[in-house]
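Removed: one protein chain of the complex. Kept in place: all other protein chains.
Residue numbering begins at 1 within each chain, and the chains themselves are lettered A, B and C in the order written.
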Amino acid sequence: MKVSVRLFAFARELAGCETLELQLPEAATVRDVRRALVDACPALERLAGRLLIAIDAEYAGDDQTVPAGAELACIPPVSGG
Amino acid sequence: MKVSVRLFAFARELAGCETLELQLPEAATVRDVRRALVDACPALERLAGRLLIAIDAEYAGDDQTVPAGAELACIPPVSGG
Amino acid sequence: MVEITESVIDHATLTERVRSDAAGAVVTFLGTVRQFSGGRETASLDYESYPEMAERKMREIEDEARQRWPVLACAVVHRVGHLELGEVSVAIAVSCAHRGDAFDACRYIIDRVKEIVPIWKRENYASGESDWVHPGLGGDQAASRENAS
Partner (left out) sequence: MVEITESVIDHATLTERVRSDAAGAVVTFLGTVRQFSGGRETASLDYESYPEMAERKMREIEDEARQRWPVLACAVVHRVGHLELGEVSVAIAVSCAHRGDAFDACRYIIDRVKEIVPIWKRENYASGESDWVHPGLGGDQAASRENAS
């Protein structure tokens, strides 16, 4: 299945774009998303260990399955306030 | 010496006046002021153990001497805020 | 800056007053007249102060806070006279570089104001009764019920 991942802040800058389109196997997990992200955009490697992944605007654990049609986002460490 | 003591809140109401004039011996202490206050106005007895005395707008201990011409005040437990 | 006032407290101006480019945090506390306390309904409050001593103690408290925390600016205003439900009786604005200090300093200041500043509150109850509030004296001892219904 195809998913698109929104990128923010330094992750967006490293990738040079606001969304990345990824090709994932059916029943892919967040762990698969992380791998696919770095494959699609090696510049994200340096952030990889610190990125959180959100599915439909909610933080997701590595074992969580990605539903078809979900909105994914790649969340570097936050610094609001 | 003669001193006047300002009264506030419930102490003022019990005494029925805003200041009491007291006759004190020279070198009188705050302890003497407390005694003279209740002598002059027995209604203050019920507050006596809880009153603080201020000399020139500063809390004073019982052993402190009252300077001639000082402004005294009788401070019931505070409830600002 | 400390002040005893008979006017409505303008909290927005007080908060603006402590802001600066050096500050990362501003904490403002408002004490407001609460309708229900311990099951009794309040209709209004009257505050009385020993004004010269009250401002002096408020300055002392500001100094204490500045000794304990790196306060950039601080403003403390207490209103006296007659206050209706919901009105602001006291406002404290504090700015610091960091938020932890601003919260701690602001809280310290209101706690100390309630401890040592010679200001007294008279509760006018919805029932028509009216009591001076003198903590430690107990409700009935302190009661001076002029309008007992």
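General remarks:
Please note the rule applied: a residue touches a chain if its C-beta (ideal position, glycine included) is under 8 Å from a C-beta of that chain, and two chains touch if they have at least 3 such contacts.
Since we're looking at a predicted model, the values are computed, not measured.
Every shown chain that the unseen chain touches in the whole complex is listed here: A, C. In the complete complex, the residue from C:V26, C:I61, C:C74 or C:V117 that touches the missing chain is C:V26. For the options A:L24, A:V38 or A:I75, the residue in contact with the chain missing from this view is A:I75.
By the touch definition given at the top, chain A reaches the unshown chain through residues 6, 8-10, 13-14, 46-47, 50, 54, 57-59, 73, 75-81.
Although one chain is not drawn, its touching partners on chain C can still be listed: residues 11-12, 15, 19-37, 85-86, 95, 97, 99, 102-103, 106-107, 110.
To be clear about the criterion, only the chains that are shown with their structure count from here on.
Using mean Cα coordinates as chain centres, the one most removed from chain A is B. Per-chain CA centroids place chain A at a distance of 73 Å from chain B. The distance from the centre of chain A to the centre of chain C, each centre being the mean of the chain's C-alpha atoms, comes to 50 Å. Centres computed as Cα averages put chain B at a distance of 25 Å from chain C. Along chain A, no residue makes contact with two or more other chains. In chain C, no position touches at least two other chains.
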